[in-house]
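Reviewing the structure listed below.
The complex is shown incomplete by one protein chain, all other protein chains being positioned as in the whole.
Letters A and B name the chains as they come in the text, with residue numbers starting at 1 for each one.
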Amino acid sequence: MSVPAFTGSNVMDVDAAKIRGAGSNVHFDKVSVAYGAHVVLHPLTLDIAPGEILAMIGPSGSGKTTALRAVAGFVRPASGRIRIGATDVTDLPPYERGLGMVVQNYALFPHMRVEDNVAFGLRAQGADKALIGERVKDSLATVGMSGFSKRYPRELSGGQQQRVAIARALAVRPRVLLLDEPLSALDAQIRRNMVEEIAKLHRDLPGLTILYVTHDQTEALTLADKIAIMRDGRVSSHGPTAELYRRPPNRFTAEFLGRANLLPVTVAEGAAGPKGLATAKLGDAVLAGVARGEKPGDKTLLCIRPQHLSLTGDEEHTNRIVGTLREVHWQGELTHLVLDVDGTPVRVSATRLPVSLPERGSAMPLFFTPGDTSLVPEDVRG
Amino acid sequence: MAEAAVLPASPALRRVPGRFWIVPPAALLALLFFYPLVLIVQQAFLDDSGMANVAEFARVLHARFFLNALLNTITISVAATAGCLIVGLVLGLILAFVPFPGSGVIARLIDTFIALPTFLVTLAFTFLYGSAGMLNAGLMEVFSLRAPPVDFLYSTWGVVLAEVTVYSPFVLRPLLAAFSLVDRGQIEAASVLGARPFRIVRQVILPAAVPALIAGGSLCLLLTVNEFGIVLFIGAKGVITLPLLIYSKAIQESAYQVACIIAVINIALSLGLFGLYRFAAGRMGM
Partner (left out) sequence: MLVWSRPGRMLIWAVFALLFGVLFLAPLAVILLSSLAEQWNGVLPSGLTIEHYSNVVRGAAWNAVNASLITGFLASALALVSGTWAALALRVQDATLARVLGVLFFIPSAVPSVSVGLGLLVAFSHPPLLLNGTIAIVMVAHFVLISAFTFGNVSAGLARLSPDFEQVASSLGARPAYRLWHVTLPLLAPYLVAAFGLSFALSMGELGATVMVYPPGWVTLPVSIFSLTDRGDVFAGAALTMVLVAVTLVLLLGLERVAGRQTRS
């Protein structure tokens, strides 16, 4: 699918073109938000690079929507500044910020046909007719909804309404697209498809900066270039998606992003082994893990993902722990085992099982590669 | 709304658009409603020369015509509200839980009664129960009586019956809303377990209906205290209520100060009931 064409005649469009070429970054500069005395966003500093998809995830009430609405202009920061590109938008009303927004239940205007919904932003900005027609066509084509322009929103399925909502936001050539849990009203199957569609959309519009708020880690992992994990109104961690997953900087991140086994270990003497590895002791077992500047004697956590634990050892899987088998859950594609290792439940996702599995309650060795692990500090709070 | 400022931010940030848009409608209401209201209160306590004078107020308060009207107003209001609650509850229970073909239409029909003028019912009642009405004519014919046997219309009870007719939809409406939230499964489960209808009504349905009954009931109290048309149309000598007294003092006797004094008391009573209604409705989440 081609990038929708735009004409350079319109003033607003020249602007948009510049932005689209270069992309527009979003910068939170010590932005805090409070409702009365209740602080819901502690001074937040965060940068979303031009053309980047930043997924903001975190538990309910952690302030994700608040941060997004501060960018949109519906929540006024108590302190701090928000910049989009070179513009400080903190004092601009929402309608002068040049954003696109898609909300959880789409909020398509029920009294307008699909085409009028998509045209809404341009009409509101007083664009000329020809441009509007062209943009509506392009935007609907981008989301694959060209055939539905005469329908009313109530005549569309949830997924279709979702696409129209995105088309409506894209039609104004936003500098930044704000998506607040855009898929949470859809059921699992359609949601998976839509995640792929949004990924494709971003390939088609690589200059578009996207702030994607979700509490679904799969969506975040699939789509995002970077992830910010929110907790209690603060950014608990922020970084490139794969990095954050492989080397979680704290326990909360490790547990929130994917599943993690976190074994309490003590960093051994003469740490800092080869290839950035450190040795650590879990009871009697000596394990190697990717270090993060720990000192010998530090108590820390060894993070290992369930799919990295193997039931059989080889020369790569040099780490070995022994646990007691507690539960076996067969789930078709995967089998989940839960073992007890020194009082810590350890979860294993295995694609293949050995021919004979030991009885429940009997001891069983687990193997893993040091490179798959990381040492994760225990959270200071909570 | 979330658009409002969230913290006392720096003055440059305080740009809540449109705060002053409330001024025109508020000013209009102040001029056309609250200003006259204030003048009524003022008139009630000033004599013709413009001096403060509480004596007249005290005199009216002790006057027989006033006390009678007050008593009438309260009696009628309480009795009519009780009637509305009973009628509304019976109709509501049947419409909600023993529905029949067409019950939806009937419910809507009763609802439109809210929009009809109240005196319509009184007028109809004179044809039905008046001394020359259908009922009396029928009874006199059948039992060859000389005088009309049914004679409640030109009394307090005539007014009460008319008000029950007019205002029971105001109870029915919130009741039906409350009933629609009652879990049907619970009722079915109870009847499967062998509970008798009365028991189900008492233990499952009524508790759910209490807030609606309180809200509807307090609204009825308010509206019946303020009712004018019904009482005027019945026109019985003995049945004078506060609103009717205000009318007759002001228009028929041109005794404006007395009218204002009575109006002050009537308004105070109404506002008290309005407070009760808001409280009840607020608790019901309406």
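The working rule: a contact is a pair of C-beta atoms (placed from the backbone, for glycine too) under 8 Å apart; a residue touches a chain by one contact, two chains touch by 3 or more.
Model, not experiment: these values are computed from the prediction.
For the chain left out of this panel, the touching residue among B:L61, B:I74, B:V150 or B:I187 is B:I187. Per the touch definition above, the residue from B:L28, B:A189 or B:A236 contacting the chain not shown is B:L28. Chain B residues in contact with the hidden partner, per the touch definition given at the top, are 1-4, 16-19, 21-22, 24-26, 28-29, 32-37, 39-40, 43, 87, 90-91, 93-95, 97-100, 106, 109-110, 112-113, 115-121, 123-128, 132, 134, 137-138, 141, 164-165, 168, 187, 191, 197, 200-201, 222, 225-226, 228-229, 232-233, 235, 242-244, 246-247, 250-251, 256, 259-260, 263, 266-267, 270-271, 273-274, 277-278. The missing chain lies against chain A, touching residues 72-74, 93-101, 103-105, 107, 109-111, 120-121, 124-125, 152, 168-169, 172, 178.
By definition in this document, only the chains that are shown with their structure count from here on.
If each chain is reduced to the centroid of its CA atoms, chain A and chain B end up 57 Å from each other.
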